[in-house]
Structures are given as structure tokens and as C-alpha cells.
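Every protein chain of the complex appears in place save one, which is left out.
Residue numbering begins at 1 within each chain, and the chains themselves are lettered A and B in the order written.
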Amino acid sequence: MPRLSLTINGRAVKARQGETILGAARERGIFIPTLCNLDGLKPLGGCRICLVEVRGHPRPVPACATKVEEGMVVTTDSERVVSMRRMVVELLLAERNHQCPVCVMNNNCELQAVARLLGIDHVRYDFIAPRAVLDISHERFGIDHNRCILCRRCVRVCDEIEGAHTWDVNGRGAASRIISDLAEPWGLSGTCTDCGKCVQACPTGALFAKGTETTGKGTICLEKLVAWRQRREP
Amino acid sequence: MTRDELRHKSRCARETRTAAGLRISVCLGSPCVATGAEAVLRALRESYGDRAIEVIGTGCMGPCSRGPLIRIEDRRGNRAAYYEKTTPATAMATVRAHLEGLNPDQGRLPADLPFLIRQQRVVLANSGICDPESLASSLENGGYAALLHAIEKMAPEEVCHEISASGLRGRGGAGYPTGTKWELVRAAKSRRRYVVANGDEGDPGAFMDRTLMESDPHRLLEGMAIAAYAVGATQGFIYVRGEYPLAARRLRQAINEATRAGLLGPHILESGFSFTIRLRIGAGAFVCGEETALMASIMGRRGQPVIRPPYPAQRGLWNQSTLINNVETFGCIAPIISKGADWFKSIGVPGSSGTKVFSISGDVATVGVMEVPLGTPLRELVAMSGGISNGNFKAAQTGGASGGCIPASHLDTPMDYESLTSLGSIMGSGGLIIMNDRRCMADMARFFMRFCQDESCGKCVPCRAGTEQAAQLLRRITSGDATEDDLVKLEELCHLMGDASLCGLGMAAPTPVLGTLRWFRDEYQAHLRAGGCPTGVCDREKHPCHV
Partner (left out) sequence: MSRIKLATAWLSGCSGCHMGILNLHGGLMELFQLCDLVYSPLADFKEYPAEVDIALIEGAISNRDNLEMARIIRRYTKKVVSLGDCAINGNVAALRNPGGKAAVLEAAYADPVNKPVVFGECVPPLFDKVLPLHQVIPVDAFIPGCPPEPEAIRVALHRVIERL
């Protein structure tokens, strides 16, 4: 396997052909934050948290989906990309209803971790506060769209690893929702194998296991939460 | 169809044209159909169809806002007179008068109307001339002659070379050199190759591709067939947006007719070259005009973009090398092959050769489609469309929701790729929206941001959430609740979207805002807290779409 030489943050780095910038950086202990990326899944390049600057490219590129090239000069921590990451995380926090203290993933959440890492102490944008529902029709798991960041890790793990393709995305833009099968209740899904991979893949508290603490997803009083989230329209 | 048959048909057509009598053409473009052109055509056919008078339905004649249009001329195509806003009754009366040797004035467009006479029609050469629903009519007007020429006289690499030499650039927006793209596809290692025509024309104010597809579908098929011959493809797709049912119907008919005649399908014109075309109809997503989303949609997947590289030329449809060009780009191919690269290059300006079809709309006297050499000044286009209605020129939005605006101080800008880019705008697909001084630029930017918000696919955060927040900020600005800080936030967001989005939709979404901020910042500032809208458009109570 040919080795390529590149520079990351001023350090000379050798990488394998076909490796991504993210992989090459990680191997050398250079940290690049990610959200939609999950090892073992095909890169999506959707969250834009892992954007890095490559000399010669007018725009930053996603480290998770960009292959290394000979002589590449990469900067992972320039002021420009860090400020982009901050804005992206702020946009995510404002997009749905992320109230950490009442979330099963508080302190285990990747979104929270990235926000903390980037030192985001407040969000400058308006909180959109969309009405999003919760589906706990599945016997063992639930999905709370209020906490979903549309990273599609569940969609990809279900498709690429489990091979069930129960999950997909419905609607577009900010109205996108993760759906099971053709927008049927999860519990009625004919394709779901109940494997729980999606729950493990979810970076936030959007997908959670009911009544167990072993997944690191905690437990919540579901009846109250559901009653609250699915209350009647005013 | 054999090569000789094709030649024979074209020749016969030229002979019939020398016959005496009148020819009445009724424009059957969408705008004219919408205003009743079919009734006019029916009435004329019933009365005159069987006499020495030829009554045909044609594609778009250009000045769409004046439809239904009819053209009366002799069979040689001379002494053409256009009549606007016809009804069955006025059309009949006009034709009757013509038969009596008169030249009635009622509804007649001036013979020297700049809109009609100052155009240089290359792509639209047959639009408004031939019957889009008849292969025979296309052949009469020289259809498929270029394909025959390419197959007979040129090797595939020569065709690629000719296109490169012509300097043709993609007409879809980005202006990538077409020949280079073809060479890439030709050189790609791939088991099969595909040719795709992008007819998902979604920009507000853009209707050039629709005009071509509705008016001269065979021109598109011919261009695609030549491309397929050049790059070695055997299968083609035309992706038409769902909002263009007439274009889809005519294309389907054209594909069927061409296939039956052997101009598509196996062993085209007795050669070893085989090529089939299938039609794909979009379901109403702007983002499907982005090439990777378009390919996903063709393959039956959710229409959302994927990261490039790999580019379609490397791995496109079903992981095979794929050539994607805009409909208008394919429309340029046949003339280039017929008349040569040098001829094409002689039109336009260096770096932007050939003609460009513009769809001009907004506050102008005549809304419609016009084709002019690239590099024609904006002022000329405005003048051709009859000047500004209800006020003075304020700005022109080029490239629709992905483009920027050109202020009055730059009216003399030549419309070519580089000049527009240097003004922070883009050529885009050719939609040109002219605004008079009663329009509020912040309100216009808000409209386009809302459009992008609705059309974002939702895959990447800067576009999905960025357009949402930017639209929110613009709403606040237009409703007079914003502060300087909001304006700063808006600009920051625009730069984020432009730099960090995954595909062209998100990257271009802020262009209308940045463009209006560049030329009309004072107008934004006037809106800020305690201010008001200088044009009165955004007055809080009066705003029609204010929510």
C-alpha cells in the first residue's frame, strides 16, 4: 500500500492511500470533532463539524469524506473553521428542542460534548422550537424527534450494517423527520429487527432504550413525557 | 431510417417550402397555451386547414406575455407578421383580411419590435418555426442533420474536440467547459456510460429550458445523441421537472417518434452506434437540479446531493461514468457540429462563446424568452424587452435564487460568465428578473431565502438550519424589528452557508442577500429598528406574506 506524505497543522504526516483526512489525523492524535461520522459507516459529510482547510481549496472540506492526497496541506484548527464549527453547533442547538437537563443523554451526548468543546455558552440565534413528536410504539425503544439532529447515523447503520433499512428521512429542509418504513409507527414496522443498533448509533437522546441503564441512555418516565409532548394543539 | 431517407426528407421539405400560399403559425408554448392558443389553433384549422393555407402549431415565439401569438407569412417564410393576444375570433378576422390582401393593424406587433428582430437565435433557431409534435417538421428544418454528419464524417474524439474548440460552456449555471467534461467522460474507465440532460429548471424566473423542450424537443434529442456518440454512451436520461407537463409530453412523443424512425435506438442511421433515451419526471424538488441529487432521483433514491468527488464523470449513475449537461447546452451541440467550432466561437465574447437564452421577467414591458450573443450588455436586454414598466430600473436579479443582483450603475455590464462573477452574481441558467424602483431589495432577498429554506434537502446543517435562521433574520429586518447586530449575524450566516454547505444549493443560497447587501446596504439599514422600508413594500401591516 503506497504511503502518502501530507502536512496536518504544520506536522509532517504519512498516510495510506484511500485514507480520509479524519483517519490520518486521528491516527496521529490530532483531534477533529465530528457528529454525523461513525466509524464503520460510509461518510455522509452532512454535519459539517469536521470541516478542515486544505490549501488550494477555496472552501473547507469535510475531513470525514475527503481522501488524503500527496502533498496536501491541511489545517484543522484555523480560526475560520473553528468559527464555522461553532456556528454549525449553534444552529443545531437552535433547531430543535434541546433541553439537556431533561434528556436521557445528558452528559453522554455527543452534541453536548461538541458544544462544550467549542466553548459555546449561549446560542445567538432564535430558538425555532418546532413541534416535534415522540414515537414509543416500539416495545423496547423510543425516538424523540425533539432531540434529533438529522445526522442519519441510525438510517445508515440500519441500512449498511443491519441491512434492514427501516429508517429513512421524510420531508425536506428543516421539516425533515426520521421515519420508520413509510412513516408508520416504529412498533408496527415490518422491517425492524429490534436489533437496537440505531439506538447505539444515535449521538443524542433522540433514540433511546426504554427502562434500561445499560445502554448509557438512562431511563425516563415515558408516560409523562409522551403526554406532554403529544398534548393537543391549542 | 436510412441516411438517404433522412437526406431525402430534408430535401423534400425545402421543395414544399417554395409552394405558394399562406402559412399561419400558432405559438403553443406554455404561456400561450395557458391564455388560449389551442382554441385559436383549433378554430383556424377547422376553417383553413384543408385549403392552400398551412396552419401549424409551433413552439415558443418569444414574447410570452403577449400570447396567444400567431404569425402569418407566405410559404417561403417571408413577410412574417406577428399578432398578439389573439382569440379565435380575432385570429379568424386577421387571417380573412390577409387573404383579401390586407395587412390589418389590429393586434399586430411592429415589424421592427426589438424583442423579435435583435435576437440571434442559435439554440432556439427552430422554436416558433417547427411543429414540436412532429418529427417531419423537425427534419424539414434541418433536424438530425448534425447527427448524421457526426456519425458519417467524424470520429467520436473529433466530436469531443470540436466541442472543446467551440469554447462552449455549460449553460446550467456554473459555466464549466463542456468539451472538457465530455473528454473526461470519454476518458473515464467505466463499463457503461450515461448521458443525462438536466431539465430540472427550478430557479424562480427561469424558463429557457422549458422553452427549448416544448418548442424543439428533437434538438435536445439530437444533441444528446451526438454527445452519446462522442463519449461512448448507450443510454440517456432526460430529467424534466414535474411542473413541466407539456414539455414532458412533447419529449415523450419526440422520443417515441425518433425511436420509431430509427434516429434513436439500435444502429442509428445504419451505424454501429446505439443510443436510447428515457424520460424521468421530477417530483417538485429544486435540489434535484443539483447533479448528484438529480442522479439519485433518476436511480429512484431520495433526491438529495452526495459529496463530490467522485464527480459524475468518474462515478455517476449506478457507479458508471455519467455525462450531465443542461438542456440548453445540448441545444448548442447540433449547430456547432453543423456549422463548426469556429463559427460558434465567432459569436459572443472571448471566454464566453456562443449565444445564451435569457428568460426576462419582472417589471419590463414584454416578458419572454430571448436569445442573444453572450456579452450583450444588460442595458440592451432591457431595451429589447421594451424597457422598464412602472418606474425606473433599479436592479436585475441574474441566476434566480442562486444569483446576485446588478444595480443600475452596472447596466452596461456585458452578460458573460466572468463579468457577472466579478459583480458577485452568476450567469446561472439565464433567468433574468428586472426590478423597478418600487421594489424593496431586502424583501426580494427575503423571498429568495424563503425559497431556499423550502427547497433545502435537509442533509447538511448550514443549509438546512442556516436558511431557516437567515429567513428568520430577514423577516425581522423587513418587519422593522431588527438591530445592527441582526445584520451582522445575517452576514455571518451567509458566509457560513456559502463556505460550509454540502452542495450548490446551500452555497448559492446566500448570494441574493450578499448581492443586495453589496449594492443596497443603505436600504437594509433603513429597515433597522425604528426605521421603515424606503419603498413602502415592507410596511408591517401591508405586507401580504408577513407571518
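Methods note: a contact is a pair of C-beta atoms (placed from the backbone, for glycine too) under 8 Å apart; a residue touches a chain by one contact, two chains touch by 3 or more.
Nothing here was measured: the structure is a model prediction, and the numbers come from that model.
Visitor: The complex has one chain that is not drawn here; which of the drawn chains does it touch?
Guide: A
Visitor: From the list A:V82, A:V123, A:A175 or A:C195, pick the residue that touches the absent chain.
Guide: Once the missing chain is taken into account, the touching residue is A:V123.
Visitor: Pick out which of A:V61, A:V82, A:A113 or A:A132 touches the chain that's been left out of the picture.
Guide: Candidates A:V61, A:V82, A:A113 or A:A132; residue touching the omitted chain: A:A132.
Visitor: Touching the absent chain in the whole complex: find that residue among A:V73, A:V102, A:L117 or A:A183.
Guide: A:V102
Visitor: For subunit A, enumerate the residues touching the unshown chain of the complex.
Guide: Subunit A touches the missing chain through residues 93, 97-102, 121-124, 126-127, 129-132, 146, 228, 231-234.
Keep this in mind: only the chains that are shown with their structure count from here on.
Visitor: Starting from the mean Cα coordinates of subunit A and subunit B, work out the distance between those two points in Å.
Guide: Inter-chain centre distance comes to 39 Å.
Visitor: Tell me, which parts of subunit A touch subunit B in their complex?
Guide: Of all residues in subunit A, those touching subunit B are 43-48, 51, 59-60, 62, 65, 84, 87-88, 91-92, 94-95, 124-126, 128, 149-150, 152, 168-169, 171-176.
Visitor: Which of the residues in subunit B come into contact with subunit A in the complex?
Guide: Touch list, subunit B to subunit A: 285, 287, 302, 304, 307, 453-462, 464-469, 472, 489, 492-493, 496, 499-502, 507.
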